[in-house]
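Removed: one protein chain of the complex. Kept in place: all other protein chains.
Right, chain A next:
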Amino acid sequence: MDPHWLSATLSAARPRVVAALFRYFRDLDEAEDCFQEASLRALRAWGERGVPDDGISWLIKVGRNIGLDRYRKQSRYVASEETEPVASDPETEYVAQLDAQDYRDDMLRLLFTCCHPTLPKPQQVALALKVIAGLRVEEIAKAFLVRVKTMEQRITRAKRALGQARISHDPPSSAERDERLKAVSTAIYLLFNEGYSAAAGEAHIRVSICEEAIRLARLLLRLFPTEAEIMGLLSLCLIQHSRHRARLDASGDIVLLEHQDRGHWDRGLIAEGSVLLEKALRKRQPGPFQIQAAIASVHAQARTAEQTDWAEIVRLYALLERVHPSPVVVLNRAVAVAKVDGPAAALSLLEPLEAKLSGYFHYHGVRGALLADLGRREEALAAFRLALTHGGTAAETTHIRQKIEELGANPVIPPPA
């Protein structure tokens, strides 16, 4: 059999098999190692005879036996009945007995473990890529632009922290299931954003992070095909990702949304994202992902930046603010309000945000642009200069420097005295 197909079959099986092995062994390393070993055996056996009818059950059974064998060898001299793991009969057809709900719970437990809220965000995304997507540590390190050793430590630390977090292996209650779904969805979106908000020059490497995030969102939606918010999550990722070819110019720098060549947007991704959004909205269970997807969809529908339906975007941000109050959402609404009602109306929305967003690049950038539009030159310049002291990607800071130049001032910030 073609080795490419074998490896695709194995990576597709991976989340499901690792999830089941995690259920048996309650240990991520053990589950990963046994999957690895079972995959090697599969490569030999399937390469000759082809993939069996239920390759996933085959892998689970073999992986489980590998784990049990190891356990027996290690504990030959200390074995007692209490320490003997789960089932004593390795041939038990456990897999066949799993119904769809167990299967979902298995998978959700694994996903939730990797995205456990007690882990720092960078550890969550690294672990999800390693354990679920099966990326090699070198690949993850490259995607995040850190040294392999650093990434190894990050993953080891995450696993150690999980050992202490005590994740329940009982079937979750429906409230727990909802909570887990939410945590996992959030982590997947976080991962997507890691790829999406890459700085200049790195963006091409990071497309792969977006694609892995989309793959995980697809996996989650296949598991929970009736969840409106997961449809929203996938829709949002697809529509944002549809712009990935238009987001880079010839020199690899990021192009802002309003300046992108919309002919390069991937209409196939937009179509799929829009269908998913429509399907989600029919369920009348609005949530933050669906609303953000709706906003992305309004942008996607506009043939030119000028044709954007800003009034609709204002409405959607107001709705988002209600279900998910956040100063950044207000800031985004202000940008849309400026397009509809003018800069003065937008500026008055910003005033109450000062305390919360004074350390945020975009706050000062938006404020500066509004002040410039109102002809308040000195205040605008001060705001732009403040923005430059608070980060931003290369494209964003270039944009701000242009604004400063347009006001007839020197875009190079004087060094602090």
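The rule is simple: contacts are C-beta pairs under 8 Å (C-beta built on N, C-alpha and C of every residue); 3 or more make two chains touch, one makes a residue touch a chain; residues count from 1.
Heads up, the rule we're going with is that contacts and distances are computed from a predicted model.
What name does the UniProt record list for the absent chain among "Phosphate transport system permease protein PstA", "YciI family protein", "Ion-translocating oxidoreductase complex subunit D" or "Peptide ABC transporter"?
UniProt lists the chain that is not shown as "YciI family protein".
Which residue among A:215, A:324, A:339 or A:385 touches the omitted chain?
Here the residue in touch with the unshown chain is A:215.
Using the touch definition up top, pick the residue from A:26, A:104 or A:279 that touches the left-out chain.
If we include the chain that is not displayed, A:279 is the one touching it.
Quick one: say which of A:163, A:225 or A:359 touches the chain that got left out.
Among A:163, A:225 or A:359, only A:225 touches the chain that is not shown.
With the full complex in mind, choose from A:136, A:149 or A:267 the residue touching the hidden chain.
A:267
For chain A, which residues lie in contact with the unshown chain of the complex?
Within chain A, the residues touching the omitted chain are 1-2, 4-5, 8-9, 11-12, 51, 54, 100, 215, 218-219, 221-222, 225-226, 231, 234, 263, 266-269, 271-272, 275-276, 279, 282.
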